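With one protein chain withheld, the remaining protein chains of the complex are depicted in position.
Order of writing sets the labels: A, B and C. Residues in every chain begin at 1.
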Amino acid sequence: MFTLRSRIAVLALICLFAPAAGAQNAGAGLEVGRKMLLEDNPGELWIDRGKRIFHEKRGPKKASLEQCDFGMGPGNLKGATARLPRYFADTDKVEDLDSRIVTCMVTLQGSDREQVKKSAIGRPLTDGSDIEAIAMYVASHSNGMKMDVRLDHPKEREMYKAGEYLFFRRSGQTDFGCVTCHGQPDKRIRLQDLVNMLDKKQIQAVAGSWPAYRGAHGISRTMQWRLYDCFWQMRLPELAYLSDVSIALSTYLNYQGNGAVVKVPGFKR
Amino acid sequence: MNRSRRRVLELGGGVAALGAAAAAGLIPAGAAAAAWNKPGFESKAAADAIKSLGASGMTESRDIAITAPDIAENGAVVPIAVTSRIPNTESISILAEKNPFPLAATFDIAPGTEGYASVRIKMGQTSHVRAVVKAGGKFYTASKEVKVTVGGCG
Amino acid sequence: MKMKKTAIEWTIGAAAVLAAVGCATFPDAQETRGTAESMVKASFTAPTPNLLKRLDQDRAQQICSKIGKAELTPAEAAEVVKLSRASIEYPKSGKFAGNWKAGAKLAYDGGGDRIQGGRLEKRAHNGGLCQNCHGLEAGEVNVGNVGPALTGYGARGNSEAIAKYTYERIYNAWTYFPCSNMPRLGATGHLTPEQITHLVAYLIDPQSSLNRK
Partner (left out) sequence: MAEPMRIRATLQGDVADVRILMRHPMETGQRKNPKGEIIPVHFIQSVVVTHNGKTVFDAQWSQAISRDPFLGLRIKGAKAGDKVSVTWTDNKGDKRTDEATVAASS
């Protein structure tokens, strides 16, 4: 006998990146709704929320995140996320948007890194996490700019190559790798269009759309969540927040998406 | 993040049982309760909800346009816009006929405001979405089917 | 008036370009593999060590993880086929076709076996996942297209040979199509042999909803 939960679980899907609203191949039946949701996107409310949290004095050091350096110098947010992930000398690491927010919460505000990571991905249908809101606020400063991830530093190139390798790496109960669903044109998991990440145009259609408001969760989500969810659907172990695999895949995918115009919040079903 | 997945999945159940609390009289009267159409919002049948609006007979009208997706990817967020070109439109109501409590919203529109309202509703299953327009004291209606595919991608 | 570059300027320019190119070397395939595999070891958590092993690739998965446009060599394909054939276990009942109604339920069941919040999804049995990728009943819109539509699959008959072939295709698709996107549902342990017989019936039984016009 199926419980209600399992019956609904039946309907859950394997999907890595839902395409941006208005992306190619969407049936006309879906298109109207996607357009309406994207036009008036509740994710906008997360920009405001993130702004409040970003400028608030918080943590043991009672400091705001205003001096956080996202790669364009302390306090300069403009265009910063369009360049992420990138290498940061102070941590000697390649960091993505989430990672850099966590770094600043630790260094500037004195927060405990593990504690911050624990609550970084908010539960669906709650207020979500502070990081999810901050990420949306920071990313909104890159709106209209082109994705421009660079591979100048050896560690960036190492991450990129590892990300590429991981994209094609198949394992687990389903024999899936990212490429299984995202390596061919015009494919769908149930009704969800699948972005062909090996096609420049298609990946550009989504590369600038994160963070995004996730309708089913009622909160803003970042790429960290998106990748976590992929591995969950692939029946693989849980991808750790800010793990090297997550950064490597983001580096690979965002670099492939270079040239995409940033437009956040995105809206994902 | 524990059990987050389960909680999303429970949403479907929440939609299905939508409004049971209202029926049980659990909803405290808010400040707007005077205007809030309690019998209408607590009706389990679309016909009863429509009656609560004061409509005994309705005319199908082509001057009412419902903009909504043919297929909703997520029943929790179904965008619905209703445009009434009927002169002197006084109110627009939106019903999802197969929701446990069909009446989702009523918009009272003052003269000088367009007969238009756009909103998003939760739908438990595939259903006709009905717009009921009151204009010049008379009632008009139009409907459109919206297919709901619960869940979808991750 | 345009200035003409002197030879020296050209030389300096070329040196800079060369330097930049020299800097921008990427780690080679061997090195990348080492880096990425250590990343995999350090980037995931699971409720039991046994579940972490899901990340370890078997030989066939390794072969099937071709990067970019690299293609499977005939020798590799043959090895995958051989490994796949050897993996197949047949149903104890000896019957390849079970109950099509049970199969239909499985085909639309996308759950089971996922790990979240430190827990393995608890299910009596896993879903067949078919709907995610295959067209099923005629007229059903909520289906994927990563794999071919299976609508009317029964048209090829329901002989023993067809039943056996279909069983093997589901148990380990790589027996026939090495490295295809189709999960090796029996071989990885996602489905039991008995569950697969139900899917076989769903596909080939003339009474099955899949084969109704």
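Miscellaneous remarks
Just so it is clear, contacts are C-beta pairs under 8 Å (C-beta built on N, C-alpha and C of every residue); 3 or more make two chains touch, one makes a residue touch a chain.
It should be emphasised that the depicted structure is a prediction, and the values quoted were computed from it without experimental measurement.
Within the full complex, the chain left out of the display is in contact with A, B. Looking at A:Pro42, A:Gly59, A:Pro154 or A:Gly259, the residue that reaches the missing chain in the full complex is A:Pro42.
Taking the complete complex into account, B:Ile109 is the one of B:Ala46, B:Ile109 or B:Val148 that touches the chain left out. The residue from B:Ala55, B:Ile121, B:Ala135 or B:Val148 that touches the chain not shown here is B:Ile121.
Although one chain is not drawn, its touching partners on subunit B can still be listed: residues 2-3, 7, 10-11, 13-22, 26-33, 35-37, 41, 76-79, 81, 96, 99, 101, 103-110, 112-114, 116-123. Remark: the residues of subunit A touching the chain excluded from display are 40-42, 44-45, 48-49, 123, 125, 213, 218.
Following the convention adopted for this analysis, only the chains that are shown with their structure count from here on.
Chain A has its Cα centroid nearest to the centroid of all protein Cα atoms in the structure.
Spacing of subunit A relative to subunit C, judged by their CA centroids, is 24 angstrom.
Inter-chain centre distance (subunit A to subunit B, centres taken as mean C-alpha positions): 33 Å. Residue positions of subunit C touching 2 or more other chains, listed in rising order: 114, 116, 118, 141-142. Counting partner chains per residue, subunit B has residues 1-5, 71, 147, 149 touching two or more of them. Listing the residues of subunit C that touch subunit A in their complex gives 24-27, 32-33, 35-36, 39-40, 42-46, 51-52, 54-57, 61, 64-68, 108-111, 113-116, 118, 121, 123, 127, 129, 131-133, 141-146, 181, 183-184, 188-190. Contacts from subunit B toward subunit A in the complex involve residues 1-13, 67-74, 76-79, 81, 118, 120, 147, 149-154. Subunit A contributes residues 6, 9-14, 151-152, 157-158, 160-162, 164-166, 168-177, 180-181, 184, 186-192, 194, 231-233, 235-240, 243-246, 248 to its touches with subunit C in the complex.
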